[in-house]
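Complex shown without one protein chain; remaining protein chains in place.
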Amino acid sequence: MIENSRSIDRWATAILLCGLVFVLTPMAFVIVTATQSYEEFLRRNFSLIPGGHFAENLREVWTRTDLPRQTLNSIIVGAIAATGRIALAVTTSYAVVFFTGRGRGLVYALVVASIMLPLELMIITAYQVTANVALPLNALANAGGLWSALAGRPLDLQWNLLDSYAGIAIPLMAQGSCTLILVQFFRTIPPQLARAAIIDGAGPLRFLWDILLPLSKGPLTALGIYMFISAWIQYMWPLVAASSPARTMAVVGLARLQEEGERIPDFPLQMTGAILVTLPPLILIAVFQRRIVRGLTLSEK
Amino acid sequence: MKQEIFRARALPWWLCAPQLLVLFLFFYLPIILAFFWAFHLEQPFGGGSQFVGFANFRRVLGSGEFWSSARATLAYMVLASGSSVGTALVLALAADRRLRLSGIARNIFLWPKAVASASIGVIFVFLLNPYLGIPAPLNEIWPGLWNPRTNPLHAYAMLFVANVWSAIPFSFIILLAGLQAIPEELHKAGAIDGAGPWRRLRDIQLPLLTPQLFVVVVLEVADSLSGSFGLIDTMTRGGPGGATNLLVYKIYSDGFKAYDLSGAATQTVILMALVAVVTGAQYLFLERRVRYDR
Partner (left out) sequence: MTATNAPAAIGLHGLRKSYGATEVLPALEAELRGGEFTVILGPSGCGKSTLLNCIAGLERLSAGRITIAGREVQEAEPKDRGIAMVFQNYALYPHMSVAGNIGYALKVARVPRAEREARIAAAARIVDLGDYLHRRPSELSGGQRQRVAIARAVVREPQVLLYDEPLSNLDAKLRQDMRMELAGLHRRIGATSVFVTHDQVEAMTLADRIMVLNRGRIEQFATPQEIYHAPATAFVAGFIGAPAMTLLDVAGEGGWLRLSDGTVLARHRHQGAALLGIRPEQVLADPAGVPARVIYREDLGAHSVLTLQLGDGSRLQMAAGPGRPVAASSDIRIALPAGALHLFDPLTGRAFARHPVPSDAMKVQDDAIPS
């Protein structure tokens, strides 16, 4: 760049190196530890010398823990949540950007406001709603004793979503960041495109399907990958929403490996589990880095 | 900004409906319920609720445990978001220069995004274990130098390091994109006007980066709180001696372990207000600087 850039570049390089060391060191230790057997680990304490027991540890994680099953659960929930969030975001952003009429601003504000308060803050009541999704219907029908007057007793519908894939995934969709990004992307699309489509005789839904979606393929896949990862790394919600082992997600399962009650925990096993749980999203990130960045920032660089 | 192409009346509402329904059920309704329970008491055995006015608030605000938790939460929110955004900003500034290293760095700095907060907790609990982890050799020389299980300060240090580690990717992406959107010519013009690198950072880069900084800080406040649960649950479990029992974790224990629905809901309301206040303050602080068009 400019002027005495060499010394600045040296500083920048040093900073980047520090950052890389900071990010990679934990990962390196995880990998090394995962290659040691429990006995080896106890004998040597903490060491950077890799052992040769990774396959063994992996087999143990595979057979002795529930992680394989839980990884499958993570894939399912991640796929549902990502697809759902994209679908909801596409329809909403389309309505907000391409249609006239009142209420667009309000809808947009309602959606965007949800970014500031994450699900974790209202976990108790979100749990309550998920335990009975019919709650608002009941409340509405029983307001002022209306339903009792008609049917003789208060309306008491029950629809429990807890411990189901839908119950874990759908609350994760109640967050507007995806819509925020898509609205901004749709706003960069020239309106002439829609006008041309109207002149060609396409209706709004046709335009959405035939033109807008193909045009947004890049950002949509990037967002989809990012949302899949975001769902994958959830911890608190899956912890409370899934009580049976059959619905537990991988990250929760990994944390439970801590609770085995031995005097010195089997850290090599835990670290092997951590690798298993982290590798799928990590590969996605490493491979799709450029796409993801472009999708999140809408920049062409 | 306004495009407004199609003029259908009902269709846009149908298009928004699914999103609004999901948001209503799992975002707005929980908030409403939190307010509801904050003013009601659950009847033991057999449901039902009883309006109790501000009794729940009096009870919560009267407990010393709540106040220490609230103070810790506020401090954590500010410090955790500040430290992670600061780190990401420094890294983004370095990666913005076209260095040989920046290509790989841009990829690797996103990797922590793949690691869930709970996984980070599991990993860092091991790495920073006083007897088995990285500090073990030092602890042998100076016993008690590092022990997050007994020293609250160490416990917080552990949380902060883990939080910074996990928060790098998102802030880094957004801030780097913001830096790269600043035209090269502005740097050149600044250099010709006699501003050195530091002066340009202060007078040109940071002012032009305020929109991104604002987004990142707001989201980091929310993220530091939501991520704190996974970290605390796997690293400190609120300890030592309740020192890291942040509100998010306390609400969880009160609600799910102690079955105190009303108390948990009351604290939820307070926590949400806290987040709103912090976000609002940042908005007021940064908003004045954000008003310009490219």
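As written, the chain order gives the labels A and B, with residue 1 at the start of each chain.
The rule is short, and it goes like this: contacts are C-beta pairs under 8 Å (C-beta built on N, C-alpha and C of every residue); 3 or more make two chains touch, one makes a residue touch a chain.
Remember, predicted model here, so these are calculated numbers, not experimental data.
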Residue among B:Arg7, B:Arg58 or B:Arg199 touching the omitted chain: B:Arg199
Identified contact with the non-displayed chain, of B:Leu61, B:Leu99 or B:Ala191: B:Ala191
Positions on subunit B contacted by the hidden chain, ascending: 183, 185-186, 188-195, 199, 203-204, 207-208, 289, 292-294
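FYI, only the chains that are shown with their structure count from here on.
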Subunit A and subunit B: spacing of chain centres that average the CA atoms, whole Å: 16
Of subunit A, residues touching subunit B in the complex: 1-3, 5, 8-9, 11-13, 15-17, 19-20, 22-24, 26-27, 29-30, 33, 45-46, 84, 87-89, 91-92, 94-101, 103-104, 107, 110-111, 114-130, 133, 135-136, 170-171, 173-176, 179, 187, 191, 194-195, 198, 204-205, 207, 229, 232-236, 239-240, 251-252, 254-255, 257-258, 264-265, 267, 270-271, 274, 277-278, 281-282, 284-286, 289, 292-293, 296-297, 299, 301
Complex contact set, residues of subunit B against subunit A: 1, 3-9, 11-13, 15-16, 18-20, 22-31, 33-34, 37, 87, 90-91, 93-95, 97-99, 101-102, 104-127, 129, 131-134, 136-137, 165, 168, 173-174, 177, 180-181, 184, 187-188, 191, 196-197, 218-219, 222-223, 225-226, 229-230, 233-234, 248, 251-252, 255-256, 261, 264-265, 268, 271-272, 275-276, 279
